[in-house]
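With one protein chain held back, the other chains of the complex are shown just where they sit.
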Amino acid sequence: MERSLENRWIERYRAWAATRGAASVPLLEAVRRKALEAFERLEIPAKGSGHGDRYHYTDLRTAFAGEYRLATEAAPASATDSDSLPIQGHRIRLLNGGCGEKTLTRLSNGVIFGSLAAAARQEPSLVERYYDTLTDPQDVFSAMSALWMQDGVFVYVPTGVEEPLPFVIEDEVGDGGEALYCFARHLFVFERGSAARLVWDHRSRGEASTLKCGTREVSVGEDARIEMVELYRLSAQAVSVSGGYVRQARNSRFESLSASFNGALLRHDLTVMLDGCGAENRTDGVMLAGEAEKFDYTTDIRHHVSDCTSSEQFKSIASGEGTAVFSGRIYVAPDAQRTNAYQQNNGLILNTGAHVYTKPQLEIYADDVKCSHGATVGQLDPEAIYYMRQRGISLQEARRLQMYGFVREVLGKTRIEGLAEVLEAMAVDKIDRL
Amino acid sequence: MLEVKNLHATVDGKEILRGINFSVRAGEVHAIMGPNGSGKSTFASVLAGNERFEVTDGEVLYEGRDLLSMSIEDRARAGIFLGFQYPVEIPGVSMANFLKVAVSEKRKYQGLEPLSAAEFLRMMRERASVVELDSKLTSRAVNEGFSGGEKKKNEIFQMAMLEPKLAILDETDSGLDIDALRIVGTGVTKLKRPDNATVVITHYQRLLDYIVPDYVHVLYKGQIIYSGDKSLALKLEKEGYDWLINQYE
Partner (left out) sequence: MEQQDKIWDDLTGSDYKYGFVTDIDTETIPKGLNEDIVRLISQKKGEPDWMTEFRLKAYRHWRTLSMPRWAHLDIPEIDFQDIIYYAAPRTKPKYESLDEVDPELLATFEKLGVPIEERMLLAGVAVDAVMDSVSVKTTFKETLAEKGIVFCSISEALRDYPDLVRQYLGSVVPYTDNFFAALNAAVFSDGSFCYIPKGVRCPMELSTYFRINAAGTGQFERTLIVADEGSYVSYMEGCTAPMRDENQLHAAVVEIVVLKDAEVKYSTVQNWYPGDKDGRGGVYNFVTKRGMCRGENARLSWTQVETGSAITWKYPSCILAGDNSVGEFYSVAVTNNHQQADTGTRMIHLGRGTRSRIVSKGISAGQSQNSYRGLVRVSRKAEGARNYSQCDSLLIGDRCGAHTFPYIEVDNPSAVVEHEATTSKIGEDQLFYCNQRGLSTEDAVGLIVNGYAKEVLNKLPMEFAVEAQKLLSISLEGSVG
């Protein structure tokens, strides 16, 4: 194996490590050491290489070969930022993977949120119980993000607490002129019977090229009910590699919705471990890739125990030279009986030059299951266009309406107040540019 | 209002319309009947501008303008409404949004200001009652999950919203039970005004009990082979088309 790229990153790491003081928290350092060992044997995947064919359509090696400077920690945007989502909630602000002041907010109901670095210092036993417990040891990006992590998001909702306000993560990258990279690790702990909603807004500051790599772990306790919505509206030079590991306990419900609107390369990896009977998972997404954008969403929904339910719905539209990739695996372990798993991916390809790739997979080792997937790739329905035109709607508007209707079905699923309208407005805006 | 002269049209190279001559004046109701495959739906589609069909000869004047050179949407905005035999489902596009765009496009074409949200909603409620359409359906996606009867009622509801000058109803009665037929039939009649006209394409006389035609035409092998008044429909119902076809051939 040719390791010059990995070696370059290791050199970069050593140079950075030498400049860091001993200020950090022992727990984070322990994971960092482990991550370095892992990274020394792992490979940054090229297209089609390794790790169970997870990288069939996306070359991340090239993305990591660029020349970047490590982002220095800076203060995140102020509360008056005009790009800020018009959603009520607890704000958590990140810039280049850091939370600035490294503080934690504690609510009277026991909810804690803010900087993961601060949490590791102030709540070491809590963080230790969950940090780096769900990641896949073969995942090079979780190793890299642990290795470089300076901070990240921490949210803790204690047993039985239903937090009424959503958490709004404003995650910005870039600071103007220079190409930079940043890594972060995030930790979300939802205890038994808790309920929470989160909105994660990925934005760019400036137009310079950036490489953002983050890994999150989400622990969903028994009977907990969690909804997480993410939107990506990065600059045309921004690369984002985002990994997620969700572990669900008995009878929990976790719903996620991801909207990829803008970015040069958006790679998402989501692993959901249904580890408690009766758990329910819903994973939905929309990808609108135009120009030379490449959006790749890879999911691995793992039914480890019986009586769990999962459903996935992804809709993609590609135009220009854009590429939309959906790879979804449903894994059903031996004895995970009475599994109900469903997956649907629909793609629209608008012109020659655009690409829609889909790789739905079922891997099933139990027999009493209902599993299905469907995938379609096609165009706008000419009959529907004709019908709309017959009602006086222009061709262009009919196409827009149809595309909008196509993605709305997914975007409308969020129950966070006011968010569906925001997402739909962004979708319309992007569709007009497709 | 409409003047069709020697209209020929093909689909996939096959000639379906072979010289249709047909004219409609304001205030009239025409019924077009004929056996299966005679070209009735094709005729309707060609008037609406469906791009699947190619017009190979003839001309169509609509209010003195060359209809065939107009785009599908401009024909619609100029007042031609086609009631579809098989209304199309459009997932994710709500009825309200769909009609809002359609109505404001038409108003723009006519040089009118768009309706306010309140005016538009009032209009929707009012017009939905014409065809006894459940107002809940207007919050659903266009035709999605509608029953056969609901889809047809929805066509007439849209006709009520768009106030066409020339409505062409393509087998609007197919698949309707007696109640739905009555609702659709009386709905169309309620929309009748001296300045508009209706062309009803149907297999059965029963719809014509509600929408009483001034003229009945028989289309056969892409041509109108016979025209008469409303009694012709009754005769066809009783005796079939054979006597006419025999005469023609």
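Labels A and B are assigned to the chains in the order they are written; within every chain, residues are numbered from 1.
Heads up, the rule we're going with is that a contact is a pair of C-beta atoms (placed from the backbone, for glycine too) under 8 Å apart; a residue touches a chain by one contact, two chains touch by 3 or more.
Keep in mind that what you see is a predicted model, and the values were worked out from it rather than measured.
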For the chain that's been dropped from view, list the shown partners it touches. A
Considering the complete complex, of A:Pro360, A:Gly392 or A:Gly405, the missing chain is touched by A:Pro360
For chain A, which residues reach the chain that was dropped from this view? 53, 56, 334-335, 337, 347, 349-379
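Going forward, only the chains that are shown with their structure count from here on.
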Whole-angstrom distance, CA centroid of chain A to CA centroid of chain B, is 50
Counting only contacts in the complex, chain A reaches chain B at residues 381, 383-384, 386-395, 397-398, 401-402, 404-409
With touch defined as at the start, can you tell me which chain B residues reach chain A in the complex? 48-51, 71-73, 75-77, 81-82, 84, 87-93, 97-99, 101-102, 105-106, 109, 141-142, 158, 162
